[in-house]
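Worksheet: the structure to be examined is printed underneath.
Of the protein chains in this complex, one is absent; all others appear in place.
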Amino acid sequence: MAGKGGATPSTYSPSPTTQKTKSLSFGNDDVLRPDDREWHQCRPAFFQIGVVAAAAGSAYADFGSTKVIVSVFGPRESKKAMMYSDIGRLNCNVSYTTFATPVRGQGSDHKEFSSMLHKALEGAIILETFPKTTVDVFALVLESGGSDLPVVISCASLALADAGIMMYDLVTSVSVSFLGKNLVLDPTLEEESYQDGSLILTWMPSRNKVTQLTITGEWSTPKINEGMKICMDACSKFSQIMKSCLKGLDSALEEEDSNVD
Amino acid sequence: MGKDSQWVTPGEVLGKASKFKAGRGAYVSPDNLTVYASLTGLRRILSPFPTHPTSWKFEFLRPTVEVTGHKAHGAIPEPGSIVIARVTKVMARMASADIMCLGTKSVREKFTGIIRLQDVRATEIDKVDMHMSFHPGDIVRAIVLSLGDARAYYLSTAKNELGVISAQSTAGATMVPISWTEMQCPLTGQIEHRKVAKVGQ
């Protein structure tokens, strides 16, 4: 990645003169992205459950250089100040380590991601099964390498499944970035910084329900349609990996052939 | 179906709702009347209870499909469950207790319950004195009345088999129950008042 990093800014400039086809745009070889991936190819995904002994459930996910760890606690008694409720509550928190980002961060809570994680998960959890109590989901981004939120969401759903929290379905999430005219699946941090727009899709694969969709930047409807299709394809692949991880099978299935072009 | 198909993860289809009933770890989606798994674990099919008095009903002819085996989340109190709790504080109108066990399972997280004055015993409710029923540190068996308020679950000991099952005297010895309302210290012979549970048959 570092070797080609220097040339990347000009490569991904969103100017209209950029490529019509992939081979034209970069001239000499088939290398399309800094890490040799194709446009619609994900980074190798790895999931592992049960990584934190103290938690009711936990999971670790690593997508290329994005590494996150999620612990689930509870269901436990809700905080005293909260009002009585017939259904359970979900409490989500996403934080970054100080060394997660290229520039040393504050290591503080990420409020926006916390609320997005909450929105993405609440629709998938059967909250009626733990009335009055709270399930805490704590996510820690160990290393931020792009597509942080989607990785956190997928990882959190795995941790919830590991904790034995009743869920309608696993939740998988993937983002695409709009770079020039291309849709780039599972963007890295570098690609994200040049993106013209992004689409984060959170999807329950076997129920075929979108629990969360966030779009930024300017998109036309056919592009949204295309982006959602690409995301759903990738999501169903991730769900296979997540399922085999939960079943204790070899979870280190590399996403080598995930080209959904 | 292969060997692994017995293991299911949340969201996996277990069957049609017309063929199966959803048991533990499963749910029926109202959209397409399909039974899905909601937990990770082994898929098991329980045949319908043949001698059920209402088995003529279609409802009871369907086998139940459930998902068990993998760890479920920690037990949480629900109305009607019998709990073992440790009394933490005794006030004039209520006693608060930390729930330690639900049925035969210990809880993973702390849950607080309160026993109100009117729920201590079934008879002569108006003559109950909280301080003559419980002391901090007592182990009580109680039933969960309701989910209670935002703070605590409401517990009741208003049954013969419910109440204090183990208590220590001021001298530090475990006391022996001698009547419905009294326990005696084996060291000093001192008698203390409790709402004693009838243990055993």
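As written, the chains take the letters A and B, and residue 1 is the first residue of each chain.
Throughout what follows, contacts are C-beta pairs under 8 Å (C-beta built on N, C-alpha and C of every residue); 3 or more make two chains touch, one makes a residue touch a chain.
Just so it is clear, contacts and distances are computed from a predicted model.
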Notebook entry, point to check: Under which of the names "COMM domain-containing protein 3", "Transcription initiation factor IIA subunit 2", "[RNA-polymerase]-subunit kinase" or "Ribosomal RNA-processing protein 42" is the non-displayed chain listed in UniProt?
Noted result: "Ribosomal RNA-processing protein 42"
Check: Omitted chain: which shown chains does it touch?
Finding: A
Next item on the list: Please give every residue of chain A in contact with the chain that is not shown.
Entry: 14, 111-112, 115, 119, 122-124, 168, 178, 192-198, 203-204, 207-221, 224-225, 228, 232
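Note that in this section only the chains that are shown with their structure count from here on.
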Notebook entry, point to check: Centre to centre, by mean C-alpha position, how many angstrom separate chain A and chain B?
Noted result: 39
Next item on the list: State the interface residues of chain B toward chain A in the complex, per the touch definition above.
Entry: 4, 7, 9-13, 25, 27, 29, 36, 38-40, 70-74, 76, 78, 108-112, 147-151
Item checked: Residues of chain A that touch chain B when the two form their complex -> 56-57, 73-78, 80, 82-84, 86, 126, 130-133, 135, 161-170, 204-207, 239, 242-243, 246-249
